[in-house]
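Note that one protein chain of the assembly has been removed; the remaining protein chains are unaltered in position.
This part shows chain A:
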């Protein structure tokens, strides 16, 4: 036994390397190295044709405080907050109902939630243009009812609708897994002790699913302004509203200002990391409380 132990330890170590190595290598090459490059760009001057000139400067960070960009950030945060709130209001009941379905229907319902991802994102966004434009089915319906036409497309409302549609699954899935995990006996105990279903929900189910709520909200709130997407504001907003995603894209592709684009990208990453930390911390606290 003692003779075999070192062999086993060695086997474990090489096994770890074999299983973690590829993933770790991939992350190093394709995440850490580019991130380090982005980080290094932030302190240099922009090159005339893009790229950077290796003269250190702090002005890229100073520009973050420019009211012009703050206004864009504020607008993005507003749209992201509205989208997150709506996603929560729509997503929670959906997730709750799916979690209470019989097992067979659960699978079908979950597939239905992710089904839109099987179609190209751009095509789905164009579908919204078809739906919402002034000659589209929604407006035809409103006209028939004597209510229209209403200006739907190229408004903030259209952007929120597109974002909500794109990111709702990110809310439903964590909520579902949070609600689904709850021990049904807790609900039964609550009922046995005389609580009505509404009381049970408010005092038992909701508090216990809060970590899922947080995860979903952070996902949606973070994805909307960051990854999120310069495509939806451009297509559904008609380019009349820009979000942080557009601003970053424009720095690289239009303005040839890599350093400032990097600063913006980094600022978004920083906010994202902070939010994820906050979420993890809150989830741990909630877990401890239970």
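Convention: contacts are C-beta pairs under 8 Å (C-beta built on N, C-alpha and C of every residue); 3 or more make two chains touch, one makes a residue touch a chain; residues count from 1.
Going forward, contacts and distances are computed from a predicted model.
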Undisplayed chain, where the name is taken from the UniProt record, one of "Spermidine/putrescine ABC transporter substrate-binding protein", "Carbon-monoxide dehydrogenase large subunit", "Cell elongation-specific peptidoglycan biosynthesis regulator RodA" or "Toluene monooxygenase":
"Spermidine/putrescine ABC transporter substrate-binding protein"
Even though one chain is hidden, which residues of chain A still touch it in the full complex?
47-53, 68, 71-72, 75, 133-135, 151, 154, 238-242, 246-247, 250, 252-258
